[in-house]
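A single protein chain has been removed from this complex, and every other one stays in its place.
This part shows subunit A:
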């Protein structure tokens, strides 16, 4: 049998092995024992989700701007509409006093007939302030 010579033979390995993932878990295990806060691992997808959420929020806010503007515009339009309607009824329609008389019933007429206590000075002031009233009275 050939004499064994360590330096002449192939390198002999130790033959030792470790449990699977031993070194992967070792660091975590030791960090816990040492009470060092483990490094925060932020998964890439989580970062992306936050970014997506920010973009989505900006997009939604951007979409809301015209809607909010429209709703305030609608309110203004409603106010304008009432004025327009009043003007329309006053100047643009053919509704005259006879039409009004036809629409009013007895109770409305009685209500109108009820005496209103007004002093002469008050009436004068009203006539001075509202020039239109004179026109209505004449009519």
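Quick note on the criterion: a contact is a pair of C-beta atoms (placed from the backbone, for glycine too) under 8 Å apart; a residue touches a chain by one contact, two chains touch by 3 or more; residues count from 1.
One rule holds for everything that comes next: contacts and distances are computed from a predicted model.
This complex has a chain not shown, and the name its UniProt record holds, of "ABC transporter permease", "Pimeloyl-CoA dehydrogenase small subunit", "RNA polymerase sigma factor" or "Fe-S cluster assembly ATPase SufC", is "RNA polymerase sigma factor". Note on the undisplayed chain: of the listed residues A:17, A:111 or A:132, the one touching it is A:17.
Even with one chain removed from view, subunit A keeps its contact list with that chain: residues 3-7, 12-19, 22-23, 26-27, 29-31, 33-34, 36-39.
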